[in-house]
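In this view, the complex is presented without one of its protein chains, the others remaining in place.
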Amino acid sequence: METVKLKGGSPLFDKIFKIAAAIAATYILALITLIVFQLITGSYQIWTQEGISFLTGSDWNAVEGSESYGAAPYIVGTFVTAGLAMLIGVPISIGIAMFLSELAPKFLRSILSFVIELLAAVPSIIYGLWGMFIFRDYIRDWIEIPLNNVFGNNVWFFSGTPFGLDIFTASVVLAIMIIPTIASISREIMIAVPNSQREAAYMLGATKWEVFKMAVIPYSKSGLVGASILGLGRAVGETMAVTMLIGNATGPNAFPSSLFSPGQTMSSIIANEFAEASQGSLHMAALIGVGLILFIVAIAINIVAQLLVSRVLKAHQGAVLA
Amino acid sequence: MITIEQRAEFRKHFRNNISSRQAMDKIVKGIVFGCVALAIIPLGSILLEVVRQGAPALSTDFLTQEPGAIGSDQPGGIGPAIQGTLMLIGMSSLVGVPVGVLGGIFLSEYGNNRYGNTIRFFNDVLAEFPTIVIGLFAFIAIVLTFGSFSIIAGTFALSIIMLPIITRTTEESLKLVPVTYREAGYALGIKRWTVITRILLTSAKSGLVTGIMLSVARIAGETAPLIFTILGSDNFFMAFDQPMDALPLRIWRLSLLPYDSATMQGWGAALVLILIVLTLNIGVRYLFLRKRGGGRFRITAGG
Partner (left out) sequence: MEVEDLESQQVDKMETITKVPTAPKSAEDPRYKLIAENIVASYNGIQAVKGVNMKFRERAVTALIGPSGCGKTTFLRCLNRMHELSKNAQVTGKVLLDGQDLYSNKEDAIIHRRKIGMVFQKPNPFPTMSIYDNVAAGLKLNGVKDRKIVDQIVQGCLEMASLWNEVKNDLKKPGMSLSGGQQQRLCIARALAIQPEVLLMDEPASALDPIATQKIEEMINELKKEYTIIIVTHNMQQAVRVSDYTGFMYLGDLVEFGETKQIFENPRNEITAKYVQGQFG
């Protein structure tokens, strides 16, 4: 900025301002580094004590003298609930996104986008409360018990005693919670598909669905995968609703034995047991260790998702196709 | 080359009966409609139940009293929880807003380089961190270091959750300000920081406010990080280094108690919380987002 210097006036303010802004931005990097560092030091004790069996073991015993910790059931529980939530949530979200981007008339479009955003704005704890006192009864009486009656004896994942607070309920509520995320990003990605693609398909004599299948889906596939993975990241890290609905089993019992058995996820075991763990104890180190695993899983999922989504949306902005 | 005879021959292979394709089209449309309904039903049910179950709990005492003995004739209220949530919102904004806005300015005005891209990327990653992990971090960094659960620790955790949202919305609002505004400022010989603070931030004001309000709505509903930081309390605010209550935390505690009166209080607290969150959200939409596509100015609830 030559002119600035020529006009006099101290460039010092400029410098200070730039440095302040740079510090604020760097704070973000510092935080992430610190979080990693603290989680590692905070859980150091459990890694030296249990070693690899903290990842593979399933015992969870906090009684002093016979302490033993293995996080495997919670890791599995996290993936099972998040996976189920994806299985339910992704198709519905893509359907909603398709409706919003391809089918809905204008007035419905804005109303529905608003509803979807409200769904995203409802705090997790309220989903938990609703799941615990309202949804639980419905899902138990209308879905779980009938499924159990029909398939319970033959298909293992429908066996057990439906109780309403179990892996299935937690997964369904989790699915409801990730739908807004996946649906709204997918909608953006579908809108980013150039109209010329749709027109090409229409010109060949395609129906709406065929246009979608032929022009929209292939063009936006990687972005839709990214949106879904972003939803997976949310599902993996989600705490309160799951904690309130999953039934909270510990130890080997927490391995999912059927959809209708109580389980536990990484985040729910931390939320549930934190109050019982005394500071500096091995129990606390174990919970922080679970936090570290959760962190690594969530970050890995997220980085993949960010790369996929941003690449697609960027390609749209530059009107270049990768 | 294709001769006319060939073309006639080819046309015979085209299927002119499209009824099955049109039926498929209708089926898919039906399924898609079903998906939309499936998403709306839970939202309707949640809003309905929160109002239906929560409204009877509301009273002046409920909103202003400290919690009493659940199950007795003096169940008390959620006064400290409301106070805590409001204090947390205020204090977190005090930290999160300036840092986030500065960070956003850096990304937009000085961040067109590798370092800027790195920060932008990690900012997006931080925005998707499980909030329970941020709570654990605040616990180790603040609670363990200073020896007590406190509203300070809660503020620290929530400000980290706000930060990436504000940084991102600030950057994006600044980028929407036309380049000509900047050039005009520089051409007049105005210093860069003046251009940024006087011209750019003023023009980008509505985007900034949107980002701030959405991030506030988000942290107002956060529960998981509070478990490890403010712990919960039955008393009104005493000191900054003491445990504190907050609405989401209170709802959780109440939901675990086996009394109907506790459940009812939980619904009441949920109604208050959802009113705060939705007011902020809908307010933002009507104030600032009417013309804009929405884009990334979106809020999501946290754990």
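Order of writing sets the chain letters: A and B. Residues in each chain are counted from 1.
Note that a residue touches a chain if its C-beta (ideal position, glycine included) is under 8 Å from a C-beta of that chain, and two chains touch if they have at least 3 such contacts.
Because the structure is predicted, anything quoted here is derived from the model rather than measured.
When the missing chain is restored to the complex, the residue among A:181, A:207 or A:265 that touches it is A:207. When the omitted chain is restored, the residue from A:54, A:69, A:158 or A:219 that touches it is A:219.
For chain B, the residues touching the absent chain in the complete assembly are 1-2, 4, 6-7, 10-11, 13-16, 18, 21-22. Mapped onto chain A, contacts with the missing chain fall at residues 106, 194, 196-207, 210, 214-215, 218-219, 221, 321.
To be clear about the criterion, only the chains that are shown with their structure count from here on.
Centre to centre, using the average C-alpha position, chain A and chain B are separated by 15 Å. Per the touch definition, chain A reaches chain B in the complex via residues 1, 3-4, 6-7, 9, 11, 13-14, 16-18, 20-29, 31-32, 34-35, 38-39, 41-42, 91-96, 98-99, 103, 112-130, 132-135, 176-177, 179-181, 183-184, 188, 207-210, 212, 230, 233-234, 236-241, 244, 267, 270-271, 274-275, 279, 287-288, 291, 294-295, 298-299, 302-303, 305-306, 310. The residues of chain B lying in touch with chain A in their complex are 18, 21-22, 24-25, 28-29, 31-36, 38-40, 42-43, 45-46, 49-50, 53, 98-100, 102-103, 105-107, 109-111, 116, 118-119, 121-126, 128-134, 136-137, 140-141, 144, 160, 163-164, 167, 186-187, 189-194, 196, 217, 220-224, 227-228, 248, 251-252, 255, 263, 266-267, 270, 273-274, 277-278, 281, 285, 294-295, 298-303.
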